[in-house]
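To start, the structure itself, in C-alpha cells.
One protein chain omitted, others in place.
Naming follows writing order (A, B and C), and every chain is counted from residue 1.
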Amino acid sequence: MRSLVVPALIQFLLFLLIAPLVTGILRTMKARLQTRRGPAIWQPYRDLHKLLRKGMVIPDTASWLFSATPYVVFLTAAIVGLMIPMVVTVAPLSLFGGVLAVVYLLALGRFFMALGGLDAGTPFGGLGSSREMTISAIAEPALMLAIFTVAVSANSTNLTDMAKFAVSQNWRFLAPSQILAFGALFIVLIAETGRIPVDNPATHLELTMIHEAMVLEYSGPYLALIEWGASLKQLVLMTLLVNTFFPFGLSRDWTALGVTAGMGFYLIKLLLLCCFIALVETTNAKMRLFRVPELLAVAFILGALALISTFVF
Amino acid sequence: MPGMILFVILAIPLAAGALSFAARKRPAMEAINVTAFAVLFLFTVALAVEVLRVGSVSVWYGFLYADSLSALVVVLTAFVALVCSIYAVGYFRHDERHQVFEEDVLGSVTIAKLRKYYTLTPLFVFAMLMVALANNLGVMWVAIEATTLTTVFLITFYGRATSLEAAWKYAMIGGVGLSLALFGTILTYYSAYPVVGTDSVAGLNWSVLVKNASQFDKASLRFAFILILLGYGTKAGIAPMHTWKPDAYSEAPVPVAAMLAAAVLNCALYGLIRFNVLAAKCLGPQFGSQLLIVFGLLSIGVAVPFVLVQRSFRRLLAYSSIDHGGIMILGVGFGGAFGALGMLLHMTFHSVTKPLLFFCAGNIQQYLKTDLFRRANGGLIYSMPVSGSMFLMGTLAVTGTAPFSMFQSEFAILRAAFDRALFVPATLCVALLAAIFAGFLVHIAKLVLGADPGLPPAESCPWKKYPLVGLGALIVILGFWLPSPVFQLIRNAARIASGEP
Amino acid sequence: MNSALTGYAFFGGLLAYGVGAIAGLLASGKPRLARALCCSFALLGGLLEIGACGLSLLGSVGTHWDISAGVPFLVYGFRLDALSTYFNLILSVLATAVSTYSLGYLRSLGETKPAGLLGFFYNLLLLSLTAVFTASNAFFFLIAWEVMALASYCLISYEHRHQATRRAGILYFVMSHAGTCCLWVGFLLLTSRAGRLDFASFATVAASLTGPWQVAIFLFFFAGFGVKSGIIPLHIWLPEAHPVAPSNISALMSGIVIKTGIYGMARVFFEFLGVPPLWAGMLVLIVGVVSALLGVLYALMEHDLKRLLAYHSIENIGIILIGFGAALMFISLNQPRLAAIALIAGLYHTMNHAIFKCLLFLGAGSVVNAAKTRNMEEMGGLIRRMPQTALGFLIGAIAISGLPPLNGFVSEWLTYQALLAGFSTTEPLTRILFPLAGALLALTAALAATCFVKAFGITFLALPRSESAEHAQESGLSMLTGMVVLALACVVLGLGATLFLPVFDGITGSLLGTRISGDLIAAGGLALTSGSIRGGTVSPAGIAALFVIVSVFPSLLWLIWGRKTKRSVGPTWDCGLPGLTAENEYTAFAFSKPLRMIFAALYQPQREIEAEYEVSPYYPKAIRFESEIEPTFEKRLYDPIREFILAIANRMRTIQAGSIHAYLAYIFVTLIVLLLWGVRS
Partner (left out) sequence: MHFYQDPQFGNRMLTLMAAFVLVLQIAMVGQRWLITNIRIFAAQSFLLAGIANTIAYFNHAPHLYIAAFLTLALKALLLPILLERMVKKIDIGQEIAPLINVPLSLLISGGLTTVGYVVAQSFHRPAETASPASLGHNTLAVAISLFLIGFYMMISRRKAFMQVLALLCLENGLFLAAISLTYGMPLIVELGIFFDLLVAVMVLGILVYRIQETFDSMDVSKLSRLRG
C-alpha cells in the first residue's frame, strides 16, 4: 500500500496543473482557428487565482447543499484522476475502482452539481440541471457500450489491465472495434464536457447554455473549485480516450526515466486531441437541444457496432 | 337401543311444527322453534358420536339407516336449522316492527303469517332429515319431494307478485326435476331387479344395493345415473337446471333462503353421492366422473358472468351457491381419495359460511329496504359495523381465499384433479374461481367500504348480531384448527362416498 | 444448543407479532394505547427475528420445526434455511425501522382514524411475511401468502373514504388473487410430480423435471410471483396501491412485500426447476430490462412523490430480475460460478433496495405528513424546515441512483460484472444480449439519478411553493430514528460490502452448489473483485477514504485564500425582475420536459392550452395549461380485456331472462342430448 503514495501524489499534482492548461490551450486554438488572437494559454491559471481571492455571494434561498457541491465536484474529478493510467500503465489507485467506478463517480459529481443548480431557486439553475441530467442520461448507454468493447477484449474493467493489454498489442488501435469505440467515446466526450455541438461553454444565452446555467449563482472560491473540477473532469475523459486507444509511450512502471518519457508522449497525444476537438468546435454550429439525442443515438449505434465487431472480425 | 335416537331426531321437528301451529302468540312460537332445533342439534351430535363409535345405526329392519355420510348431512342440516331459527327471531321482529306484512296482498294478520313460517319450517327440516336417514332410495325421493312442497309456501311468504313468480318457477322446475329423479330411481330398481328383485320390501335399500352393485345391469344403470344426475342436479341447482335458484333465494325470507342454500344443497348432493357410489361400482368410475366434471365446470362457468354483472346482492349469493354446487360436483367427479374428502370438507365449510353471508345480506336489505347495489351508495361499515365487516369476511371466506377453510377443501379437490392428470379442467376451474372472486370483491367492497353516508346506526337487535359474530368466529377458527372427531367423521364419510366398503 | 436458541428467538418473534395484533384489536377503543402497544410489540418482534436470523446465519442454518394442526394436510412447517434466513433478516431489519417510525407517524395521523385496526393488520402483515419466508410446505406457504395479500389489502384501503383508495385496493387484491391462482396451479403441478407437499420433496424431484412439465411450472410461477413483484406487464396495481396506503405501510410494502415475489422466484427457479431451458433465463432477463427501463421512464413523469417511489420499485425489481435472469442463463450454459455471481448481485440488490426504498418512503411519509400533500409541485424549501429528513432522503436518493460509495452502487457494480462475464460465453445470442442489457441498465441508472435530482430538488430545495410547505415542521424523534437506522444501514452495506458477502455462501451453496464469496473479496477485504483472475475491482471503502484524503487540498486552498474572502448573503439574480418568488422556480413538470420530448413515442403526451382573452389572443387574461401522458398499459392492454369480459357477461345475462318456458327448455334439451349420448356409448 505504501508504494502507492508517491505515484499517487505525483499523478495528482500533474493532473491539477495540466487541467487548466488544457482548457487554456483549447480556448486559444479555437480563437486562432477563428482568426482571433484569443487569451494566453495560462489565462485559466490567472482566472483561478483571481477567483480564489474574490469575495463570494451566496443566494439567501440556498442550503448547505449549495456550499457542499463545489467540494464534491472537485473531489470526484480529482479522485477519478488518480484511478486512470496517465503516464504509466499502472494507475496509482486502480485497486480502488475500475472504469465503472470512474463513470459513476463522475455521475456523483454531476448529481450534486444539478442539485446545487436547483438550490438557488432560479429558473436558470433548474433549466441547466434538467438539460445536463437528461443529456448525460442519454449518453450513458453509448459510454457503457464503448467501455464494454474495450473491457471485453481485455476481459476486465480495471483500467490498468486494459492499458497493459492495449500496450502489449501492436497496431491494436487500427482494429475496427477500437475505431468505432473511439468514435462513440469521442461523441460522449463532447457531450459530457459541454463542447460546441452539444453545449456552448462560453455563452450566457439561456437558450443554449447547459453547464453554465447550473453554476450561474456560484462566485469566488466556490466558482474556482467548480471551474477547476470541470477542467479536471475534461482532462480525465481526454486521458481516458487517449490512453485506451493510443497507448504507445505509456511506461511500464514508476521509474523517473519512464515517467518523463511517458510525460512527453502523453502531452503530444493531448495536443493532437485538443487540435481535433478545436477543429470540431469551430466547424460545427450548436445543435438544437432536441437533436442532441440523435447525435447520441449515433454514438450508441457506433458503440453497438464496436461490440459486435469484437467477435465478428 | 341406539336406533331410538333416529326416531327422536325425526320426532322433534314434527312435534315443533304441531306445537307452533297450536301456539297463539309470537314469543311462544319463537321459543318452541329455537328450543326444538337446539335439542335436535344435540341429538344429531349424539347420533354422530354413536355412528363414529359403531359405524352405522339402523332401526326398523334398516328402514331408517344412518352411516357416517348421512350422520354428517344430518348434523349439518340441524346446525343450519338452529342458526337460521335464532336469526329468524330477530329477522321477523324487524319485519313486524316495520309493518312489512301490512301491504301483503291477502291482508292476513301478521300472526297468521308467522304461524305459517313456524309450522312449515319444522316440516321442511323433518323432510331434510328424512332424506339423510332414509335407507330406501324411493323414500329418499319422497322426502326430497316433500322438501320442495313444504318450501313453496315459504317462498311466497311475502305475497309479492315477484315472490309468486319465484314460487311458481321453483315448483314447476322442481317438479320436473324430481320426476326425472323418480324415473332414475325406477330404472335403478329395474337394473337391480334380477339380483335383488324378490325382496320387495328392502329391494331399494341402499345398504342392500351397495353390496352387490357390481352385478347390476349396466345399460339401464347408465340411463338411471343420467336421469338421477339431471333430477337431483335440479334440486342442487347445477347448470343448466339452476334457473330457479336466483329467483327463489332473492324472494324467500332470509332464514328460508339460508336453509335452502346450505341444507337442501347438501341433501341433493347426498342423493347424488349415493347413486354415484352405485354407478361407480357397476359401470366403473370413468362414466360418472366424465358427466360430473362437465356439469361441475358448466355450473361454475354459468355463475361467472352473473357474478360479474350482478345488480342485487341477494341474487349474487344465489349464484355463489350455484358455483359451490359446481365445485362439489367437481369434487365428486375428480374422485380418488382427495376428491371425496375435499368435497365433504367443502360441504361442511359451505354449510357454515353460506348462512353467515345470507344473514349479513338480510340485515343490509332490511336496513336499506332494497337489495340493489346501485341504490346502496356504499359506506355501510360506518352505520352497520358488524354486518358490514362480517359481510366482507364472509365474501373472502366463500370465494376461497386462503386463511379461511374453503381454500383447504378447494385445494384438496384440485389436488385430486392433478393427481389424475386432469390439467385442463382443473386450470379452467381455478381461472373461473379467480373471476368469481374478482366479481364478488368488486361488488361487496363497493357496498361495504366508502365514505360515511351519515345514515343512523342500525344494529340494535341482538338476535340479528350474535349469530353473525358466532358464525364469523367459527369460520376463522375452522381456518386454522378442525376438531379431530369432526375430521374423523368426514374421513369415514369420504371413505363411503369414494366407494370403499 | 445454537438451534434451540434460534428456535426460541424465532418463535418469540412470531409470538410478539401475534400479541401485537391482538393487542391492537382489543385496544382499538383507545387509539393512544393501541398505537403504543402495536408498535412496541412489532419492534420487539423485529428485534427477536434479527436475533434468530443472526444465530441461524452464524451456525445452525437449516433448522426446521413442524407443528401439525387438526386441519388435513395443513402442517405449520417452518424452515430457516439460507435463503429464508436472508429474506427474514431483511424483513426484520425493515420491521424494526418501520415500527419505530410508526410510533411517531401514527400519532400524527390524528385521533379520528382507528389506530388499533391499523396496528392489528400491520402486525398480521409482519406475521404472515415471516411465515411466507420460512414456510417449508406448499400448503402453509399459500395460506401465509394469501393472509399477506389480505392484510395488505386491508392496509391499502385503510382510508377507504376516498374513491381512489377503494379502487386501488380492489385492483390490488384482484390481481394478487389472480397471481395466487397461478401459484396454486404451479404448486399443484409440483405436488402431483413429487407426491408430497413439502419443499424438500420438490427439491428432490427437481432434477427429473423435463420438457412440458418444466415449462408449465416455470411459466405459472413466473406469472404468479411476477404479479406480486410488479414486473412490467403485471405492474398496474403497484403505482395505484402503494401511494394510497399510509406511508409506514407503503414503506414496508415497497421494501419487503414485493420481495416475497422475488423470494418465490429465487426458491422456485434455483431449487425446484432443475436445469431450465436457455430461453427461460432470457425471458427473465428481458422482462427485467424492460421493467427497469419502463419503471424509471414512468417514474420520471410523476409529480406525486409516493407514486414516483412506487414506479421506482418496479425499476429496481427489474434490476434484480436482470441478476436472476443472468443467473438462470448461466445455469443452463452450466457455468455455476458465473451463475453464483449473478445470483449474489440479484440478492444483494434485493437487500439494498429494501433498505433504501424503505428509507425513501419513510422520508416521503414525513414530508407528505408535514406538507399535507403528496404533490411535489406544492412543496419546496423543506431542507431548511426538515433538515434531518432531507439528509435521510438525500442518502436514500444517492443510494437508489447507484452512486458510490453507498450500497446501490455495489449491487449494480456486481450486476455489471455478471453481465460482462456473460460476454465470454460461447452462445452468439447471449454475447449480444448481455452487453445490451448492461447498456440499458446504465441508461436506467442514469435516468434514476435524473429522477431523484428532480424529486429531491423540487421537494426540498429553494423556496416553499405552498402555504402548508411554508409551515412544515421537522418530524418527531421516533420517525427520525427509524430513518437514521436505515440510512446507517445504507452506508454500512455500501462501505462494508466485503464483510457482508460471506452471507451469500450459504445461499449459493444450497441453491447452486458453489461457494465463491471468497473470490469476490481482494486486498484483504478492502476491495471487491468480479471473480475472474484479472477482473475489475472496486472498493467503496477506499473511495470514501480517498474523499477524506483528497479533501485536504481544497481545505488547504481555503486556509490560504478562502478564509480571508468576504462572504455575503444576497438575493438570487433575478434579471432585474422585482425579486424572485416561488412561482419563478423550476417545477417538476418542467424538469422532466426534455425527457418527455425525447421519449414521446412511449408517452404519447397530450397537451391542452386555453387562453382567456378579451381583445386579441396575443394578450391573454389567463392561460390554463394541462398535459398528461397516456397510461399505455391500462389503455392498450387491461381496459380492452375488461371491456371484452364485461360485454360477454352482459350478453350471457339473457340466459336468465325470466321466461319459465326457456328454463324448462334448457332442461329438456339437456335430457334429450344426454339420452342420445347414453344410447350411443
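Simple rule for what comes next: a contact is a pair of C-beta atoms (placed from the backbone, for glycine too) under 8 Å apart; a residue touches a chain by one contact, two chains touch by 3 or more.
Predicted model, so just to flag it, every value in this text is computed and none were measured.
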| item | value |
| --- | --- |
| For the chain not depicted, the shown chains it touches | B, C |
| Touch with the omitted chain, as defined above, among C:196, C:384 or C:653 | C:653 |
| Contact partner of the left-out chain, one of B:62, B:175, B:336 or B:385 | B:175 |
| Of B:47, B:83, B:187 or B:273, the one touching the omitted chain in the full complex | B:187 |
| Residue of B:38, B:152 or B:455 in touch with the missing chain, whole complex considered | B:152 |
| Those residues of subunit C which, in the complete complex, touch the missing chain | 653, 656-661, 664-665, 668, 671-672, 675-676, 678-679 |
| Touching residues on subunit B - with respect to the absent chain | 105, 136, 138-139, 141-142, 145-146, 149, 152-153, 156, 161-162, 164-169, 171-172, 175-176, 179, 182-183, 185-187, 189-190, 193-194, 197, 200-201, 203-204, 217, 219-220, 222-223, 246-247, 250-251, 306, 309-312, 315 |
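Here is the rule we go by: only the chains that are shown with their structure count from here on.
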| item | value |
| --- | --- |
| Centre-of-Cα separation between subunit C and subunit A, whole angstrom | 35 |
| Centre distance in Å when subunit B and subunit C are each reduced to the mean of their C-alpha atoms | 45 |
| Of all residues in subunit B, the ones touching two or more other chains | none |
| For subunit C, residues that touch 2 or more chains besides their own | none |
| Subunit A contact footprint on subunit C (complex, rising order) | 381, 383-384, 390, 394, 398, 401-404, 409, 413, 416-417, 420, 423-424, 428, 431-432, 435-436, 438-443, 445-447, 449-450, 452-454, 456-458, 460-463, 522-523, 526-527, 530, 532, 534-539, 542-543, 546-547, 550-551, 553-554, 557-558, 560-562, 564-574, 580, 584-587, 590-595, 597-598 |
| List of subunit B residues in touch with subunit C within their complex | 168-169, 172-173, 176-177, 180, 222-223, 226, 230, 234, 240-241, 243-244, 246, 287, 291, 302, 304-306, 308-309, 341, 345, 379, 396, 401-403, 405, 407-408, 411-412, 414-415, 417-419, 421, 423, 426-427, 430-431, 433-435, 437-438, 441-442, 445-446, 449-452, 478-484, 487 |
| Residue numbers on subunit A that touch subunit C, as the complex places them | 12, 16, 52-61, 63-65, 71, 74-75, 78-79, 82, 93-101, 103-105, 107-108, 110-111, 114-115, 118-123, 125-127, 129-131, 133-134, 136-138, 140-145, 148, 151-152, 154-158, 161, 216-217, 220-221, 224-225, 289-290, 293, 300, 303-304, 307-308, 311 |
